[in-house]
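So, chain A:
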Amino acid sequence: MALSYKNPEFLIERDYDKCINCRVCERQCANEAHYYDEDLDKMMAIDKNCVNCHRCVTLCPTDALRIRKYPLEFKENYNWTGEMINNIYKQAETGGVLLTGMGNPTKKKIYWDHLLLNASQVTNPSIDPLREPMELKTFLGRKPERLEFDQEGNITNLPPQIELETPIMFSAMSFGSISLNACKSLARAASEMGIMYNTGEGGLHQELYQYGANTIVQVASGRFGVHQEYLDAGAAIEIKIGQGAKPGIGGHLPGEKVGEEVSRTRMIPKGTDALSPAPHHDIYSIEDLRQLIYALKEATDYEKPVSVKISAVHNVAAIASGIATAGADIIAIDGYRGGTGAAPTMIRDNVGIPIELALAAVDSRLREEGLRNQVSLVIGGSIRNSADIVKAIALGADAVYIGSAALIALGCHMCQKCYTGKCNWGIATQRPDLVKRLNPEIGTERLKNLIRGWSHEIKEMLGGMGINAIESLRGNRLMLRGIDLNEKELEILGIKHAGE
Partner candidate 1 sequence: MNYVIIGNSAAGIGAVEGIRKYDQQGKITIIADEPYHTYSRPLISYYLAGKVNQEQMKFRPDDFYEKNRVETILGKRAVKIDQSSKTVSLEDGQQIGFDKLLLATGGKPFIPPIKGSEMENILTFIKMDDVRAIAERLETAGVKDCQGREDYPEKERTVVTGHDQLRPVKAVILGAGLIGLKAAEALVKLGVKVTVVELADRVLSTILDHEAAALVQSHLEDKGISFELEDTIEEFIGEKAVRKVRLKSGFVINCDLAIVAVGVRPKVNLVEGTGIEINRGILVNKKMETNIEDIYAAGDVAEGYDMLKGTAGVIPIWPNAYNQGLTAGENMTGADKTYEEGFARNSIGFFGLPMITAGIINPEGDEYEILVDKAVEDNTYRKVVLRDDKIVGFIYLNKVDRAGILTGLIKEQQDIGDIKEKILADDFGYLTFSEEWRRAKLWK
Partner candidate 2 sequence: MKKVYAREEYCLGCKLCEVYCVTSHSESKDVVKAHKMEEITPRVIVESTGEVSFALQCRHCDDAPCTKACITGALQKDPETGIVGYNQEKCVGCWTCIMTCPYGAIKRDEYGRSIISKCDLCIETGEPVCVVNCPNNALVFIDLAEKQGEGVEEQDKLVKEQGGCRD
């Protein structure tokens, strides 16, 4: 190939008055954007290598670095934006599929931001969570329509439940897509906070078995690392049908990420690409799904709830209803802003629907069919803060999955280059020198702090509404009002407009 038309995305600016040539930027950049020039006795930069992950900026002891958007403008064009043009340059050079990581960054309506919460004034008191009990405990799993009791008064018909101290779980992120240290951080934080993390489809590393009580083990189309011991290890099993970032397509973990440990955990040869097929080849219909659900229940003596995770697509409500009747105990729905380690950009940015609308539609449908109380509803796909969680629960979710937010807590700076395997923060990488940058002790604490902080905020918001238990918020759409939403949107969301 001749001249590349690609230009740098970012510009590295260095304040030489401050730079002390300590070279930490150079040592910390897996993309080799910094180097020391002996002749000049100066640190220099290669702008085009920069992905703007902020690692160097964060570690620079003198704050000598700034990263800017590369100041190169195309002629103004609303239609042919620089991004579109650059994408074409890339593809014209490589003939490949545009790849990306993390969630959909495009400018589409974020419904969370059009929902407003209620608070008590006069007619009922708001509750101060610092002084009064405020309960977030949440149970996930199939609930009978009514409880039955034996002669001694013991409950006889309650299926297995997952108990969460707060309605937040770490969503599926496989060992392979993320590092073992990231997995350890998630697992430990989940275990110490009384919540769940999810293995994703990467199997369960031996060192993580100890956190089984707080683990949801996933069974995905690739069946990586799925065996009896694995199923037994978790507190629940999740069948992954789809992922919000890439509905309808499978996964691809490149061979270079399949090192010794990943290979052993996934039970695939070292260095080979781990390809998850787009569909489960034993699930071509809802009946097939039912078979797999019951096969898994059978395999685990009906002791663990089985979750089915789907991406939010157009007819999600009908699909969810089918999944509920197929025997799933939990339905997990992943919205189109959900993150990923790698996805084709076109898929990520154009397939699927917003989780807020999907959630509202599914909750309403399940209620119409009288199924809602039987199955738990977990949603994910870009929960960004505690208010999003409160809104999700008010719309009808039992709990939420957080993925991107958890990774951000661990240090992710949203450079969206996960697929390169060179994550400078030790998260989406298997390179040992990068992996160790994420100290799981610190990671655990950071995640715990996030969960703690969010839980506290949820309590504050609940208290403001005059509610002291999360179950009184669930599906309580009267606590929501819309803003800047049209009639149809309000109708789907099942809420009134602000002021009504």
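Selection rule: all candidates are chains of the complex that A comes from, given by their letters.
FYI, contacts are C-beta pairs under 8 Å (C-beta built on N, C-alpha and C of every residue); 3 or more make two chains touch, one makes a residue touch a chain; residues count from 1.
Predicted model only: the values in this text are computed from it and were never measured.
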- [ ] Please find, within this complex, the candidate from 1 or 2 that touches chain A.
- [x] 2
Open item on the list: Show me the residue ranges of chain A that touch candidate 2 in the complex, using the header's touch definition.
Closed with: 17-18, 20-24, 27-28, 59, 61-62, 432-433, 436-437, 439, 441-442, 444-445, 449
